[in-house]
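What you see is the complex with one protein chain gone and the rest in place.
Naming follows writing order (A and B), and every chain is counted from residue 1.
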Amino acid sequence: MNAVFLDPRPLQDALRPAGVQAAHIGSLWNLTLGLCAVVFVLVLGACLVALWRAPRAGAGTEPDLSSLSRPERRTWRVIGWSTGLAAAGLLALLAADVWTSRALARLPLRDAVNIELVGHMWWWEARYRDADPSREFSTANELHIPVGRPVVVTLRSNDVIHSLWIPNLQGKKDLIPGRTATLRLRADRAGSYRGQCAEFCGLEHAMMALLVEAEPNDRYEAWAERQRQPAAEPVDAVARRGREVFLGKSCVMCHTISGTTANARFGPDLTHLAGRRTIASGMFPNNRGHLAGWIADPQSLKPGVNMPANNLPPDELQALLAYLETLK
Amino acid sequence: MTLRPYMPAVCLIVLLALYGCEREQRPVKAPPAASGLGDPSYAAAGKVPVSNRYEENAFAVSQGKTWFRAYNCNGCHAAGGGDIGPPLMDAKWRYGSDPGAIYATIAFGRPNGMPAFGQHVPEDQIWQLVAYVRSMSGQLSGSVSPNRSDTLQAAKPENRREKEKPVHEATPAAEH
Partner (left out) sequence: MTVPAPDQDRAQGTWLDRNGPGLPPGAAHTLEQTWSDPPGIIGWFSAINHKTISKRFMVTTFIFFLLGGLLAIAMRLQLAQPNGRLLSPDLYNQVFTMHGSTMMFLFAVPVMQAVATYLVPLMVGARSVAFPRMNAYAYWIFTFGGIMLYGAFFLDIGPDAGWFAYVPLSGPQYSPGKRVDFWAQMITFTELSALMEAIVLITTILKMRAPGMTLNRMPLFVWTMLVTSFMILFAMPAVMLASTALITDRLVGTHFYNPGEGGDALLWQHLFWFFGHPEVYLIFIPPLGFMSSIIATFSRRPVVGYPAMVLALIGTAFLAFGLWVHHMFATNLPELGKTFFTAASLMIAIPTAVQIFCWIATLWTGRLNLKTPLLFVLAFFVILLAGGLTGLMLASVSLDYQLHDTFFVVAHLHYVLLGGAVFPLFGAFYYWFPKFTGRMLSERLGRWNFWLFFIGFNVAFFPMHVLGLQGMTRRIYTYPEEMGWGNLNLLATVGALTIAVSVLLFIINVLHSRRHGELASSNPWGGGTLEWSVASPPPMGNFPLVPMVHGRYPLWQAPAEPLHVTGLSNEHREVLITSVADARLDHRMWLPSSSPWPFLSAVATTILFIGSIFTPWAVVWAAVPVAIATTVWFWPKRDVVRQRVRTELKP
């Protein structure tokens, strides 16, 4: 794989919040880290001082049994006060956690974008919901969201438990079959953010990434409008031949391209494949070379994935690639 | 304290490691197909008994079940009980119950409505489907057949089904 295949390089870092939810959690992290560091230094310090100042002894040294007859009140007082301090610190942490939970739950939801995310082994299916059903559209593995507007992600799973985690924007939430969960987030800075499945889900759990592009609202709306369109009719003869390959070989059994007869839901929706930056659920750059390798033998790139190898003659493969490149 | 009494256990484990277990392997690269059908015709399918290596592999049979759902075989065959297509979990077989015949059915289609999937479904996936279809009537061992799925249940899990004795019946006349 190339060293820096995506430019700008997406972030996947909980310590660089780019949204209000991650920022709340980041503040709690700073407070907790500070408090815990102080406790660590104090307790370890006490231990080290004890080690340093205590006289040395051997196995034959007479043991000191004075504590069995005379109560060690001063020692007990110190321990008591230390325990009290510890309890107070813990209460403070509890209060901070409750405060942060409330802040997370109070994200204003006016004008929210609603996305329904369904986890599959090992890719993300996304359906953008709308009050007007004709304005809904499907995509996979890459989400665009507007900066400054809240996003409500409804989480369901098609098979096993997955977990959506976009560390720069929010904490994670599990996608559990038979249950529906909700994650609320908002990007406050434009950029590319990478997420990853955070619950072990089988052979290719390591390769189930998600790219989130946060962009200004007008750019987002333009993108959404493009997504609502069916696939453009290919102008080029080679691309048209590519579409025939698509419909005549295995592709049509699993993938959807709106505007054609390909309407299967087992694999990701490819209607606007060419507009994505990555393929294979955020793992490889979306360029001709990688796409060719992926189509020819996905098992060598992502062993265990459900997509089979496709032994296409070179001219058919090239035509198919040309067609896929028209799916902007 | 001596380690000598543990030696038999150690030797056993080493031997087992060398032998390996076919049933549990996760074959992600398609192996060479089971004595492949070079000649694409029904006649050829009947001539030489073909064995399906995937019949011994639990993962492959479970993959077959995944394709069965993904490619909407349920649309005509329901979950084996049959609908506009014939049932697959009973003892009656129109075109043969051996793996080669089932492969030919799926790959080349049959009269009376079974489409040919050979162009659309890769060969090793068809073999996995063949193994799964045979498990639907209990032909495969309990350790290899799929267990219950995480859905509403249509029938007993495949590994709990009685092994049906295949009966070959004549092809019915075309229905129109």
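By our rule, a contact is a pair of C-beta atoms (placed from the backbone, for glycine too) under 8 Å apart; a residue touches a chain by one contact, two chains touch by 3 or more.
Small disclaimer: the values here were computed from a predicted structure and weren't measured.
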{"item": "Contact residue for the chain not shown (choose from A:20, A:115 or A:201)", "value": "A:201"}
{"item": "Subunit A residues that touch the omitted chain in the full complex", "value": "1, 3-6, 9, 12-15, 22, 24-25, 28-29, 32-33, 36, 39-40, 43-44, 46-47, 49-51, 53-65, 67-68, 72, 75-76, 78-79, 82-83, 86-87, 90, 93-94, 96-98, 100-101, 104-105, 121, 155, 159-161, 163, 165, 167, 170-174, 176-182, 194, 196-206, 283, 303-304"}
{"item": "Absent chain, residues of subunit B that touch it", "value": "1, 5, 9, 12-14, 16-17, 19-21, 23-26, 28, 58-59, 61-62, 142-144, 146-153, 156-157, 160"}
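Note that in this section only the chains that are shown with their structure count from here on.
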{"item": "Whole-Å separation of chain centres (CA-atom averages), subunit A against subunit B", "value": "37"}
{"item": "Subunit A contact footprint on subunit B (complex, rising order)", "value": "26, 28-30, 66, 70-71, 119-122, 124-125, 150"}
{"item": "Residues of subunit A touching subunit B in the complex", "value": "159, 177, 203, 248-250, 252-254, 264, 266, 299, 303-304, 306, 308-310"}
